[in-house]
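Of the protein chains in this complex, all but one are displayed in their positions.
This part shows chain A:
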Amino acid sequence: MSDTNADQGIPAPEGSADIIDTDYEIGQDNIDGSLGPFGFDIHNPVFAISGIAIVAFVFYALALPEQAGSVFTWLFNTVTKTFDWFFLGAANIFVLFCLLLIVTPAGSVRLGGAEASPDYTYIGWFAMLFAAGMGIGLMFFGVLEPVYHMAISEPLGVPSPFNEAGELIPENVDAAKTMGLAATIFHWGLHPWAIYAVVALALALFSYNKGLPLTIRSAFYPILGERVWGWWGHVIDILAVFATLFGLATSLGFGAQQANAGLNHVFGLPIGPTMQVIIITCITGIALVSVLRGLDGGVKVLSEINMAIAAVLLLFVLFAGPTMVILSDFVTGLGAYLVDVVPLSNPVGRDDTGFVQGWTSFYWAWWISWSPFVGMFIARVSRGRTVREFVICVLIIPSLVCVLWMAVFGGVAIDQVVSDPANSAVKAQVIDSYNPPLSLFAMLEGLPLSSITSVIAIVLVIVFFVTSSDSGSLVIDTITAGGKVDAPVPQRVFWCVFEGAVAIVLLLSAGGLQSLQSMVISTGLPFTCVLLVMCFAIWRGLQAERRA
C-alpha cells in the first residue's frame, strides 16, 4: 500500500490561519469496530462514562423516587438561590464580551481562515440557529411570561395591575404592561444569545481556524495545552454531554406537556402520562428520520419549514389581534428593555428576589446548560463568517426576533387580560390558576379562527421539538465520537432514541420535570465557569489569529 499519508500526522497548514500544532490526531482515542452488523466509532472514555452515568441517574430517579425528588428539589433551590448573583454576573460578562468583539479589530477574523466562504445562505443559517436555539421556549413562554411578569412576579418592584381580589387597578396598568414585556425580552434577548455566541464562537474558532476537533474541550487548548486530551478534557466533554442530554430531555418534557394540552384543548384527547409518552415517541420517530437524512436533508429543511410556519402564526396573531397596540408594544417594550436592562441584570442588592431567583437565575442556568448543544450546532453551520458578522447575527438579530415574538404574543395576551379581565381565558390560565401549557391556546382562543391556529400551534410545537432533538443528537454524537463528524450513523440513532427514553422515564417518575430541571440547573453551574474561561481562550485565540 503506497498510501502512508494517513499515518503521517498532520503537516503544516496552508494559508493565513493560525493552526495549533499538536500531536493529537482526531479520533486517536476512539474505539471503532462493529456490534453485530452495526459499526461504531466512539471516544473512550467519554461515550461510556456519559452513557453509564445517565443510565445510573435514571435508575436512581426510578428506584428511589421520594429520596430523589427531595434531593432534586433541594438542589434546584440551592443552586438558583445561592448562586443567583453568579449567574447574573457571568451573563453580563458574556454580553459585554460579545459587544467588545463587535467593536474591536478582533471582529474581522474570518471563521475557517481568511479565504473561507460561507457554507449556508443567511436564511438557511438563521433558520437553523434559531430553531435549535429557542424554538420551543417561544411557544411555551411567549404568552405565559409577559402576563406573569406583568401581574405576578413584579420585577424591579413594579406593582401588579390586579389587587388581591383580582380586580383591575387602572393606574398601574401601563407601567406593569411595559415591565411585563421588558422583563420577558430581558430573558430572551441579548443575554441568552450572548451565552450561545460565546460557546459557538469558541468551537468554530478552535475547529475551523485552529484545526482542533469539534468538541468543547478544544476551546481549552490555550489554557490546558496537551492536557486537554486527557482527563481534564474528558470531564469537560462529559459535562457537555450531560448538559445537552438533560437540556433536551427537559425540552421534550415541556413540549410533550404543551402538545398534550393543545391536543386536549382542540380534539379533547386525554391529558396524562400515556398520551405524553405517545407524543415523545412520535417526536423521537420524526427526529430519527431527520437525523438519518443528515444536516442538509433533514435538520436544515425542517428548520426552514419551521420558520415559515412560525412566521405565518406570528403574522396572523399580529393582524388578527389589535395590530396598532401590538406595534406600539413592540416599540415601548424594546425601549423599556433598553432602559431597564441594567437594573434588571444587576446581580446584587435586589429586592425582587422572587423574580431574580425564580426566573432570571433559572433562565441563565438553563441557557448555559443548553449552550454546549446550541453553541456546537451554531458553530457547525457558521463556517465562512467573520467574527463580527457572526456575533451581530447571533446576538442582535435573534434578540430582535424574540422581542417581536414576545411583543406580539405577549402584547395580545396582555391586551386580552387588561381590556376584559372577567372573560379573559389567559387570565384564567395564568393568573387565576397557573396552567402554563395552556396559556398559548388560551390566547389564541381570544382571536378568530382559533380552532385552526391552535392546530398550527400544536404542529409548530412538535416541529420545534423535532429540530431540537435531531440537532441535539448530532451534537452529542460528535462529542462522544471525540469530535468526528463522520462517525457511523447508527450512533446518532442511538442518541436520538436515548434522549426520548430518558425524557419518557423521567416524565413518568415521581419527580417528573422537576428532576430534569434540577439536573439542567446543576450542570449549568459548573458550565458557567467553563464559559468564563472560554471567553479568555477566545480572546487569546483571536489575537493569535490576527498575527497569523
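Quick note on the criterion: a residue touches a chain if its C-beta (ideal position, glycine included) is under 8 Å from a C-beta of that chain, and two chains touch if they have at least 3 such contacts; residues count from 1.
Here is the rule we go by: contacts and distances are computed from a predicted model.
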The complex's invisible chain, by UniProt name, from "Carbon-phosphorus lyase complex subunit PhnI", "Xanthine dehydrogenase", "Permease component of ABC-type sugar transport system" or "Nucleotide-binding universal stress protein, UspA family": "Nucleotide-binding universal stress protein, UspA family"
Among A:174, A:226 or A:296, residue touching the chain not depicted: A:296
From A:213, A:333 or A:541, residue that would touch the chain that is not displayed: A:213
Chain not shown, touching residues in chain A: 1-3, 5-6, 10-11, 13-15, 17, 19, 25-28, 36-39, 112-113, 119, 207-208, 211-214, 292-298, 380-381, 383, 483-490, 492
